[in-house]
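Comments concern the structure below.
The other protein chains are all here in position, but one chain of the complex has been omitted.
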Amino acid sequence: MRPSPARTPFIVRLGASFDARGWRLSGLFAAFALIAVPVMHLALPADHPLHLSTWFITLVGKILCYAIVAVAMDLIWGYGGILSLGHGLFFALGGYGFGMYLMRQIGRDGSYQSDLPDFMVFLDWKELPWFWVGSDSFLWAVLLVLVVPALIAFVFGYFAFRSRIKGVYFSIITQALTYAAMLLFFRNETGFGGNNGFTDFKRILGHPITAPETRVVLFALSALALIGTLLLARYLVRSKFGRVLTAIRDAESRVMFIGYNPLWYKLFVWTLSAMLCAVAGALYVPQVGIINPSEMSVGNSIEIAIWVAVGGRGTLIGPVIGAFLVNLAKSWFTVSFPEYWLFFLGTLFIVATLYLPQGVVGLWLRLRARRRGKGAAAGEPPAAVAKGVGA
Amino acid sequence: MHKLRLLLAICLLGISCAQAAIDPELLKPLADDDSDRRIAAILALVEAAPEEAQPVLKAMAEDSLALAGERVVILGEGGRVFDAASKRELTPPPAGVETIGINNRVRRELASALAALRLFSAERAVRWQAAQEVNQNADAKMLPLLERALAAEQDAAIRARLQLARAQASLGSSDADVRLDAVRTLGESSDPRVRQLLLPLTQKQGDDWLEPDSAVRAAAGTSIRSIEQRLAWADNLGRAFTGLSLGSILLLAALGLAITYGVMGVINMAHGELLMVGAYSAWAMQSVFRAHLPGALDWYLLAAIPVGFLSAALVGVLMERIVIRHLYGRPLETLLATWGISLFLMQVARTLFGAQNVEVANPGWMAGGVELLPNLLLPWNRIIIVAFSIAVLVAMWAILNLSRLGMFVRAVTQNRPMAGCVGVPTGRIDTLAFGLGAGIAGLGGVALSQIANVGPDMGQGYIVDSFMVVVLGGVGQLAGAVWAALGLGVFTKFLEGWTGAVVAKIVVLVLIIVFIQKRPQGLFALKGRFVES
Partner (left out) sequence: MNAADLPPTNGDNPDWDSGTAELGHILKPGQLDLSHKVILYLDDITVSFDGFRALNKLSLTIDAGELRCIIGPNGAGKTTMMDVITGKTRPDEGTVFFGQTIDLTRLSEPEIAHMGIGRKFQKPTIFENHTVFENLELAMKTDKRVWRSLFATLDSAAGDRIAETLQLIRLTTDADRLAGLLSHGQKQWLEIGMLLMQEPKLLLLDEPVAGMTDEETERTGELFLSLAGRHSLVVVEHDMAFVKQLGGKVTVLHEGSVLAEGSLEEVQADQRVIEVYLGR
């Protein structure tokens, strides 16, 4: 970082995180999501060759949410060197938080025509449990989504980082945490619908949730959230905070001996990452129409890591690319060759770790560097050099 | 099948009891339309002729007692008909035979009457079994029968049982002294059902005590307390044993990890799938024996042990050679790659053996159990698994501490370059050690196949648990893994008694997380590759 004039307003500095090309790409993407998609979905007749189907919008909208999760994961793993196997939990908690609101929006249209959500009627509950209080308010739901996962992440992270649990131990413990939460949510008594979770949503803010217009708006919101996440992440990694974070990843003891307390740095990025996941989860649920405890399964959380690994850790566009590649492959496989999907995913895990330490972005950068000759190699290497990244 | 057995019973009885015949008048009410009268007839029959009544009642229970005109007959195999009173075959079979149908109430009475009848069997084992059954549902109607059985019984253990049953039966007596006596005798039982039986004596219905006599009430209270003490003792013992057996399963699952993760520092997320390989080996050996050696089917498990070990070890060696070897010193990448392997192996199992669980049967010699107390049965399969896990533990300890391979493994993990310098083939040692860990997982899988479902997803259920065991026990030590596994097992089972299985599991996981926060040094007692610079 070269010296820059002090006292630049924060918003300008935030905006300056993207260079011209970054803004051009974001603008193009925003135009696609905010203008092209609605027109192609709503205005064009279904048999028009450029018509976008509901299936497409739901799929891409879903992957946009996954991409936010991937960027969040990259912040903590790629830049912070902390592999979390608990991000599925925060994603699901965000989904559940917003799902509570959606359940209440069903009103008396459920199959039991009760004010209570159907599963509570089924359990013979007479009134809402205390933690459902306020869930009929949209703002309260947004607050839940932002605060609850962040609080859980903060408390858990505080104790884990304070005890200097790192590396694989941290991964295993986050995995245990997610697993415990999944068992908890599978119980009917927990009050979140047990096995079945939440589904059969009808409305959001009074609008029918399956209406094409609602879908288009949710899609646009997801796209904007992704751009916002990328902008924020880009600002963070280019700030001094980001440099301290990567320094902690590479040589934590040195960081401590020059006077930074890694606890708060890790805790900040960990909590922020959890919050981003929760937001993604909240956007995901109305688009997909269901949330259940299997979102917290051990496998789901590990899959997030592979999106990041495939795309390229320590770069910000990598996780987005990875999320798209893996999930598009998944939806193709599960339709065409369902029995081969796990073979493919398993192989992907192995190949990505063995042969693609920087993911496809790293591969591309390496190829480009080779094409341009050796002179370019010393220019700007990818932020994460193979050494030390995962250790 | 039933008919055949009946026929056999009839023939046997026919020989032994041919001399005695039942008074046909006693039999007739059995066909009565009124259930109460039929039940009375059953009891009367039992009392009058305990030995001769058995085949008749048995036939009745199996719906092969019939009425031919006025005569009660037993329908035999192939349309043959026997006279119920004399047991003689009627030739030619009479026409117009009408089966005596029975309802559930009568069926229950029949069952207890039949059980009671077996109290007079010549074989001690049968009488013992019968005495136990009578204990479970003795009532006043059986009193005379029990008295007779007691009078004839010589065996002390059976007598004790019968006395208990008699006491149970006499609770319904109208004489308060008899009841008091009975309540005191029952206080010596350790059967939860007896407690259930005594409980009403201390309770009120409306404003009236169910038991009018205060002395009996007080005695009932004392008896209940002493039974409860004995029950709690047996309960805890039972929990400790199931905890031990859960612990030994965790131990088997975790022992392999103790080598691959604890000693070598390799995070193997596919460990659960190595268990699966072992379990499927057991299934495969069962199929092979069933097809080629049906006579020795009971011993397939012995063959499964080496096969399970070798096949899991082979998979482990392949894993190490192809993938893990390139990722030493990069634990997070190892974690992801082995997760990929686990997905791969799961799908292989699904493709080869189908997505459904396969059925692995316990061999005959593992059936049943040892009854320590009336409410405490230790099943053989669990006992054998506890013993098996101890054997595996000892073998593993011996390999690591006494063999040359073990010495090399320890050398390599303590100081790789130095071990290489003094001529230890470090690469090969890594492969062998990983293979050993995998093989032990395979053994765990063979054991698991005896008590758990065997299917493609079975490994997933153990991976979190086994990592918890190793992490809790501290890395790099067998003793730590042993204590952690047993402690977790017993603790979980005791907790389950309080909270139920799912909550217990959640609580245990949360406690482990908290424990690790509190005592990370237990965690960070690292050796080998993890030593921080």
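Think of it as A and B in the order they're written, each chain with its own count starting at 1.
Rule of thumb we're sticking to: a contact is a pair of C-beta atoms (placed from the backbone, for glycine too) under 8 Å apart; a residue touches a chain by one contact, two chains touch by 3 or more.
Note that the structure is predicted; figures quoted are calculated from it, not measured.
Participant: Using the touch definition from the header, name the shown chains in contact with the chain that isn't displayed.
Facilitator: Checking the complete complex, the chain left out touches A.
Participant: Please identify which residue in A:244, A:288, A:325 or A:360 touches the non-displayed chain.
Facilitator: Candidates A:244, A:288, A:325 or A:360; residue touching the omitted chain: A:244.
Participant: Of A:268, A:333 or A:364, which residue touches the hidden chain?
Facilitator: Going through A:268, A:333 or A:364 one by one, A:268 is the residue touching the chain not shown.
Participant: Touching the left-out chain: which of A:29, A:125, A:158 or A:260?
Facilitator: Of the listed residues, the one touching the omitted chain is A:260.
Participant: Which subunit A residues touch the hidden chain?
Facilitator: Residues of subunit A in touch with the missing chain: 1-4, 6, 8, 10, 13, 236, 239-241, 243-244, 246-247, 250-251, 253-262, 264-265, 268, 378, 381, 383-385, 387-388.
Heads up, the rule we're going with is that only the chains that are shown with their structure count from here on.
Participant: Where the centres are mean C-alpha positions, what is the separation of subunit A from subunit B, in Å?
Facilitator: 46
Participant: Taking the touch rule as given, give the residues of subunit A at its contact with subunit B in the complex, in rising order.
Facilitator: Touch residues, subunit A against subunit B: 83, 156, 159-160, 162-165, 167-169, 171-173, 175-177, 179-180, 183-184, 186-187, 298-299, 302, 305-306, 309, 339-340, 342-343, 345-350, 352-354, 357, 390-391.
Participant: Within the complex, which stretch of subunit B touches subunit A?
Facilitator: 267, 269, 323, 326-327, 329-337, 339-347, 350-351, 460, 463-464, 467-468, 471, 502-503, 505-506, 509-510, 512-514, 516-518, 520, 523
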